[in-house]
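The complex is shown incomplete by one protein chain, all other protein chains being positioned as in the whole.
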Amino acid sequence: MNDIVLPVLWAVLGGAIRVGTPFLFVSLGECLTEQSGRINLGLEGVLVLSSMAAFGGAYLSGSAWAGVALAMVAGALLAGVHGVLCGLRRVNDIAMGIAVMMLGTGLAFYLGKPLIQPQAPTLQPIVLGGASSSAQLQAALSINPLFPIGVVIALALAWLLANTRWGLIVRMVGDSSDAARAQGISVNRVRTSTTMAGGAIAGLGGASLTLFYPGSWNELLSSGQGLIAIALVIFARWRPLACLWASLLFGGAGALGPALQSVGINSAYYLFNAVPYALTLLILILACTPHRRLQGAPSELSVQR
Amino acid sequence: MEHKQWNRRQWIQTTGAAGASLVAGAWPLGAQAQSPITIGVIYVGPRDDYGYNQAHAEATAKLKKMPGIKVVEEENVPETQAVQKTMQGMISQDGATLLFPTSFGYFDPHMIAIAGKNPNVRFSHCGGLWTAGKHPTNTGSYFGYIDEGQYLNGVIAGHMSKSKKIGFVAAKPIPQVLRNINAFTLGARSVDPKITTTVIFTGDWSMPVKEAEATNSLADQGVDVFTMHVDGPKVVIETAAKRGKFVCGYHANQSKLAPAAYLTGAEWNWSSAMNSIIDAARTGKPHPNFVRGGLKAGFIKPSPYGSMVPEAARKNADAIKAKMVADQFDIFAGELKDNTGKVVIPRGQAFKQTAIELESMNYLIEGVIGKI
Partner (left out) sequence: MSPRTLAAIEAAALPILAVAAALLAFGLFAAWGGYPPLEVWRLLFVGAFGDAFSWQNSLQRAAPLMLTALCVAIPAQAGLMVIGGEGALVVGALATAAMPYLLAVPAGIAGTGLLLVAAILGGAAFGALIGAMRQWRGVNETISGLLLAYLVINLFKHVVEGPMRDPASLNKPSTRPLEESLLIGTLPGMDVHWGLVWGVIACAAASLWLLLTTHGFATRVVGGNPRAAGLVGLPAHRLVITACALGGAAAGLAGGFEVAAVHTAANASVISGLGYAGILVSFVARHQPLAIIPVAIVLGGFGAAGSLLQRRLGMPDASVQVLLGFAFVLILAAEVGRGRLRWPGSRSRSAA
């Protein structure tokens, strides 16, 4: 029994971080954006564009970290398009998000054509389990160097939103734009800046995909990961730390299928592929209540009425 | 408008000696004449995926340099109505008279449907099982016995594996994939019968994150030599190399991606297959409907050995390769059991590569860990 349970457990644990890291960044970026009362479905496009930009940046400059920086810039710029245009009268943020998703993936695929074949320098893992004798443990503890950054961002966001003047302003804009305006706060400026910052954070998720895991650029790389990460924000009730757990849970669930197959349990691999979605949906159904608004949801969000 | 183009370029539609008559009205084609031709090539993914599509794109790039040949290409064409429109567009808008729709999923119903509407255009599909009487005569399929390459991969893997566990990352359990998994395993077990192959099916032809995860999971289980059957092997090769494991390539030469990990590989060489089909079209010979070949015909070739492959392993693999080329080697020969213990090829029976039974393989042989 142990020769099945333990390896699978380690693989899932390692997989949670490997697979979950892009979800972490995108969900944190979306969490910040939504805290200010705006939805950005365009983060899927941000994820794709920034992963291309990260790879291109690393390829051209020869430095993986330069790629990471470029990913953040690309993410912030594309999200900025969303941020600015959604500030215009009558412009619907959900629709614009889908438009930005289209534009981002289109630009990424177009500009990324020459990047499918080459190799770029990738980020070096942080090896925590070097002393361990178990290969599985070593692998599980070779950590994506961006992951700790994600944890720090999650902690920082949680603290900043709860305890600082800046956090209060963001939340006020998200809960009642009228109240914020009465305080002389420019709602548009706040939302545009959180949207751009959210884009930059999501850009780190893109960098994680092309510069660490799987570590190359390809048009099917994201396949909707950004959209799922956006869904995880609702699941996490707009709490940055919960985004961390949700991403790890989702990542781990995604790693379960291959891990089981590697120990010989490989009928129904499609069903294992479906596990993360089923799990998220199930928890959502259980956690939601019919008569109340979702706890923690910023009132200005257009999905909340 | 379409009809005018057909009249300008009339091709023989039917096969066989009886069919060698030209439809009246067009200028006659001399049997030896190399008339100019427009060829359409359609890919399901990107042309530079280091894999299935790139193998075709490399052959197509050579075609483009040949005189009298004009090539139109389209990549990332989904296996839907879209590919039907692309085929018809290549015919009506670009005047193509020979099409190479290269993805498995293009064959039925898409290519068959368009072929029925364009009896004077030739269609040559990669991988399909063209059947006389069932499919139109202006269509056909070509494919290579790449399991020979995977057997040789397995031989090298068998020499290199220390853990005696080798891994195969596969897309879907279809016959062509199963044949490769089995050949790889047989090759490795010819070196050491204790070796086992663990298979992971990702469920799709290109899923980078799943492929990376599959490779990692196998590495966690102690697998130390990998190969794969997915459209773009890049992710598996890079991930295996990062884990310090060896890897055998597939589809194209991927040694550049991981020179220290790349042992050898099973590569396509589509030029000879495509050229024979094109020559037939240009000289008005009957359309080759069923084209198959392996190492001997030059349809496939092994990648050059990596520097870490020892002399003994090279010699062993080269000797088997020589036998394959000389038609003295059957990969699938009895007695062969599947991994549930059932005899799938009885003692004394051996399948030649041309055997049609092998094209509908539906079992994993003994030594493969996995279910289908």
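Order of writing sets the chain letters: A and B. Residues in each chain are counted from 1.
The working rule: contacts are C-beta pairs under 8 Å (C-beta built on N, C-alpha and C of every residue); 3 or more make two chains touch, one makes a residue touch a chain.
From a predicted model like this one, the values you see are computed outputs, not experimental measurements.
> Could you tell which one of A:9, A:66, A:85 or A:241 touches the chain left off the display?
A:85
> Which one, B:34, B:92 or B:163, makes contact with the chain that was left out?
Of these options, the touching residue for the absent chain is B:92.
> Provide the residue numbers of chain A that touch the chain removed from this figure.
81, 85, 88-92, 94-96, 98-100, 102-110, 113, 177, 181, 186-188, 219, 224, 227-228, 230-231, 234-235, 268, 270-271, 273-274, 277-278, 280-281, 284-285, 288-292, 294, 303, 305
> Which parts of chain B face the unshown chain closely enough to count as touching?
1-2, 40, 72-82, 84-86, 88-90, 92-94, 104-105, 107-109, 117, 127-129, 172, 174-176, 203-204, 359-360, 362
Convention: only the chains that are shown with their structure count from here on.
> Along chain B, where are the residues that touch chain A in the complex?
45-46, 48-50, 54, 76, 198-203, 206-214, 216-223, 232, 234-235, 238-239, 242-243, 256-257, 369-371
> What part of chain A is in contact with chain B in the complex they form?
Counting only chain A, the residues touching chain B are 7, 10-11, 14-15, 18-19, 113, 116-117, 119, 135-136, 139-140, 209, 213-216, 218-221, 223, 225, 254-255, 257-259, 261-264, 266-267, 269-270, 273.
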